[in-house]
Structure formats: C-alpha cells, structure tokens
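For this depiction, one protein chain was excluded, whereas all remaining protein chains were kept in their positions.
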Amino acid sequence: MTIPNNVRDLCKNPATILNQYKNSGVKVIGYTCSYVPEELIISAGLQPYRITNVGATTSALTPSFVCPFASAVLENMLRLENFFSGFVLAHTCDPMWRLYDIMKKKISKPLFLLRVPHDTENELSLDFFRKEILRFKEFLEENFEVKIDDNALFSSIGLCNKSRSLLKSIYTSNSDGNYKISAFDRFHLVLASMWMPKAELNAQVKALTLNNSETDGNVRLHVNGTTVYDLNLIRAIEESGGFVASDDLCTGSRYFWSNVEKSQDPISALAYRYLKRTPCPSQGPLGDRLEYINFMVREFRAQGVITFTERFCDPILYDSVHIRNMIAKNGVPTIVIDYENPALEIGRIKTRVEAFIESIGG
Amino acid sequence: MYAGIDAGASATKAVIVDKDSEIVSYSIVPSGINFKVSSEEALKKALTTSDLSLEDIAYTVSTGYGRTLVNAKATSSEIACISRGIHKLFPSVRTIIDVGGQDSKAIRIDVNGRVLDFVMNDKCAAGTGRFLEVMSNILGKHIEELSKLHFKASNPVRMSSTCTVFAESEVISHISQGSEIADAIAGLHEAIAERIYSMSCRIGFEKDVALTGGVAKNKGFVDALSKKIGLIPTLPEEPQIVCAFGAALAAIKRHRESFGNIT
Partner (left out) sequence: MSSQREKRRGLQTTRKIGELIMEHFSKALDAKAQGKPVAWITVFTPVELLYSMDIYPVAPEHFGAMCSARGFIMEFLEGAEKSGYSQSLCSYSRCGLGYAISGMKGLMPPPDFLVTFRNSCDVYVKWWQSLSMHLGTPLFVGEAPYVLAREDLDNYVLEYVVKQLEQLIKMAEEKFGLKFDMEKLVSAVKLSDKASELWLETLKLRRVKPCPLGGRDSASDIFPLVVMQGTGDAVKFYEELLGEVKEKVDKREGIIENERFRLLFDGIWLWYAFDLIKYFEDRGAVFVYEPYSEAWASRLDASKPLESIARKILTMGLNIDIDLRIERFLESIKEFQIDGAVLFSNRSCKSWSAPQLVTAEILSEKFNVPYLIFEADMADPRQYAEAQVKNRIDAFLEVLGES
C-alpha cells in the first residue's frame, strides 16, 4: 500500500477536509477548473479547493440535457456554500460558463468568472488573459482585504511548481515500462493535491517509497477526457487487464504537466503558463490537441485510447470523432465511454472497458 | 467437450461444442433472479440432450450480464463472444447487430473476426426485446404471434414516442381509435428498428451484416430492420445462442493455451 491513508480517505470523500479548514479558521476559495491560477489564491493567504461532482446528484436548476458533471458541481457549491469564503469559475465550456449566471442569482458569497480565451495561440489572447488574471488579483484583494505583492506571488509559484514537479516525477517513472505505482494510486495523489495544503502533500509525496505495482504486462492505455473524480473508473481499467500508461485528463496530467517559468513579472508568467499549457478539449486549436494525444500515445506506447466523458459533454463529443479518425490511421483502437453518474453505472462501464481491453489483447 | 454459458439478463444460454468446434447441443432457459441456478440448469439441460455428463466438459467460459456468478473457468466479454461465434459461422460477416432482451449492440469486425469498433445501448428499453415484450402484453399477443401479424399489416402506424413508457400510451390510444392490431405491431417493429438503426449508424453497415440475439427470431422485426438498413442481413439458424457459442469457442482456445508448454 503505497498511498497514505489520509490521501485515500480524502479521495473517497473530498468534502471532509472542508470541516477541518472551517474548524481551523482557514478561508477556502472554491474553484472549478484547472485554468484558474491557484497561485493567486495562495498568495492571498487563502486555501484553494477544487469543487467536484462527488457526493451530489444533478441539480434541479439545470435542464436534463446539460452536462451532469456541471450540474452536480453546481449542486455541491450550493449545498456546501457555508464552507467557502468565495468561488471562482472559469468560462471554458457552455455549462461551466452558465454556472456563473446561476450562482450569481443563488449565492451571496464573492463570485468571480475568469474569462479564458478559446484561441489560446493568438497573441492577443495572451494579453487579454493577463488582464483577466489582474482582474482576478483585484477581486481577491478587494474581497479579502489583502495586498498581493510580487514576493507573495513568487513564493506561491515556487510552491505550486514544486507540487507539479513531484506529481510529474511519479508519473514519468512509468515511461520506461517499469511500473512503480498503479494508476489508481497515482491519481489519488493528483486529486489530493487539489484539496490539501500543498506543502503537506509535497512532503507526503516526497516520502513515498515506490515499489513495483502488480500491473506489469497489462494492455497499455491512454485515457482521454475531462474530469475524473471517481477513481473506480481507473480501477475498472486495471482490474480488466489494462494499465493507464498515460492520460490527458483535466484531473490528471493536464493539471500538473507544465510549470510556471521564471520571469520578472509573475502575472505575465502565470498568464503564459495557464493559457499555453496542455491543450484542453474546450480551449485551444483542435490540431494541437490531436497532436498532443498522438504524442502521448507514442511516448507511453499506448495500445488503445479510452475517452471517459460525461454524457452531453460537447467538447469531447466533437473531438472524439477526430480522435477516432486520427488514431485509427495509426492503428490504435479507441472507445468513448459516457456516463451520467459513474458510481451508479460502474457495471455497464466495466462491461465496455472489459470488451475493449479484450479486443486489443486478443 | 467444451461449454460456453451466456448469462443474459432475460435468458441464460448454454452451448456445448466438440474439439472441432461443432455444436453438439444447446439450451435456453429463463434467467430468473439467480444466475448460479439458471446457468447450472442451462448446462444440465444441454448435457442431457446430448447424453453427456459434467465430467465430459474440459473447460467452461461464461459471458453475459451475470458472467461472474456462473461456475466457469474464465469469462469473456459478449462483444468478443458474439464476434467469435459469428465469424465461425459466417466468415464473410463484417457487421453484427445483436438485439437481446435488455440491451442491443452493434459490432464491426475485420476479416479475421477481430473487433474493430462497437457501440452498445443498455440504458434504454426502447431498442431491446423488452420493448416488444411490454407491447405484446398490452396487445394481448404472444411474442411469437407478433411476427405473423406483422406481415398482415396494410398501413403501419407511425409511432412518435422514442420512449417505451410513452409508446405504451401511444399504442393504446391508436388501438382505441380503431387502428388494426397488425398495423400497430408493424409500427412497433418499425419503431424499434429505427432505434437500432440509429445506434448502429455510428458503426456503419459494411457487408455482410448479421443479426443475432433473441429478437432476431422475430421475422417481423427483421423485416422492419432490413428495410431501414437497405439490405437483408445474414441470420443464423438459432440467433439467440451465437454468443454462448462464441464463449464455447473461447473455452477451446483457453484450454489449449493452458496446456501450451506442457504437450
């Protein structure tokens, strides 16, 4: 058992840590998307906490055909409002954008919408995004009576960079084919870093001893998608004879793959890193994203690509046609597995995962 | 001898094959609520039919919804079993549409019977045997009669509901307004064919196309689906056991592999 118990427990029920924060007087800012610079929140002396869909069913406030993940995130924000001092949403896809509209009418806590440009390669976008981050800084300063200076920013950048590097080091230890940690355990650490104080998690990751996992010789897979908070999905793959060799999930590699570069101007450095990082289904040119998936598949020698997605996730559903076409050209099979509530549908998800892995393994 | 057991949500099927992959006997029993019981029953029935006993079976592979509850040496996915089974019976098939009691699937396979792509519907009753079961109850007909009545239709009713529950009230309303039962049945077959067609579009219809699963025994449905796809699909003699047959073939393979280095 590589993973510390507190990390395992936290991933089973991420809301529990909110109690601890409340009791110890830590002010928590809830955010939904990996485009939100956590560094800014930390520099303001606040604790960032990534809102999940865990523990909530879909909200009655959204229609049935709106992404169930966004709806459950909304439900969580509303029912857990008292544990937060404020919320930061990002305009990435339609439902997450409209969550801002709904929240604005439903809660009284400070609320911010970070407008993320869709063409991440346009130099005008970088300039705009930089101004958005400045606006975010002003929002934090005004609402929490704090002054965020460059030193505070450099310090939090250093902390987050450290965290990202540690997570990446565990991940890449597998690329030589020597699996030192199962994907199931690996994802625990990534998720925990979105809820725990970074310094604490960094220490726990550093102290890990990685031993060979039992998933040697399994069918290597690349997992594509947006957010996966229910790790039973990962376990389903590993129990069916598969191994998650690589991923480009929002709650996976895309969260930590690149660091903030050294720069005179921390705001510009943050804007650059957050806008230009690994392409996301919602933002950035499609061609770049396909190339990136191709690169991951080659680099980590994946034999198949599984896309996990919420039902009604438009960005993934448009992309998956092209992913399938492109990857089929390289002879790598793909499958899209969609669900509304993975916990309730794990049976049918496993059926598909098994069938897919079997069709590759022969 | 080798056995394949398909523990489906509605029916459990057992197929016994010899070492040359020839079907020796088979059986179909209702699944009920206990797969352990129904799978034992199915196997026993198949054994009795061919005068065999349990000791004659060298290896058993299970598949289907209740596969983990069956007493078997290994499991295999339905997708793989259906593909294997059809490829053995009809090597020219490239697309398989399987319509079972509670789910439906479309599978594309290559020249060697390997699965290239597949799509499933196991959330919605409207594209499954359950839909017809519900409707036949309302109309007071046995499932077997649906087939015959389909061909008596002169003016199939056009169903607008995509949901089984709403379709129920729609059918009742049509009949009460004077529609012929045959026309209602033909309309229902068209409705379920439409659902299956829609689902299968993503896979495409590369020839030859085969139809498997219990619902493929309903010639009325086959007629409606053929019209939708625009071609007549290949029909196995007993479409409901193809999956279990594929599991039995897997049993041969696994048994050989387990002896791999020892001979």
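Chains: A and B, in written order; residue numbering restarts at 1 for each.
One rule holds in what follows: a residue touches a chain if its C-beta (ideal position, glycine included) is under 8 Å from a C-beta of that chain, and two chains touch if they have at least 3 such contacts.
A quick note: this is a predicted structure, and the numbers were derived from the prediction, not measured.
Although one chain is not drawn, the whole complex shows that of A:53, A:125, A:182 or A:246 it is A:125 that touches it.
If you put the hidden chain back, the residue from A:185, A:319, A:345 or A:358 that touches it is A:319.
Residue-wise, the contact with the chain that is not shown comes from A:104, picked out of A:79, A:104, A:147 or A:298.
If you put the missing chain back, the residues of chain B touching it would be 160-162, 166, 170, 198, 201-202, 204. Residues of chain A that touch the chain left out of view are 60-67, 70, 91-95, 97-102, 104-106, 113, 115, 117-119, 122, 124-125, 127-128, 131, 282, 285-287, 311-312, 314-315, 317-322, 324.
Definition applied: only the chains that are shown with their structure count from here on.
Centre-to-centre spacing of chain A and chain B amounts to 40 Å, using the average Cα coordinate of each chain. Residues of chain A that touch chain B in their complex: 333, 335, 348, 351-352, 354-355, 358-359, 362. Of all the residues in chain B, the ones that touch chain A in their complex are 76-80, 114-118, 120, 122-123.
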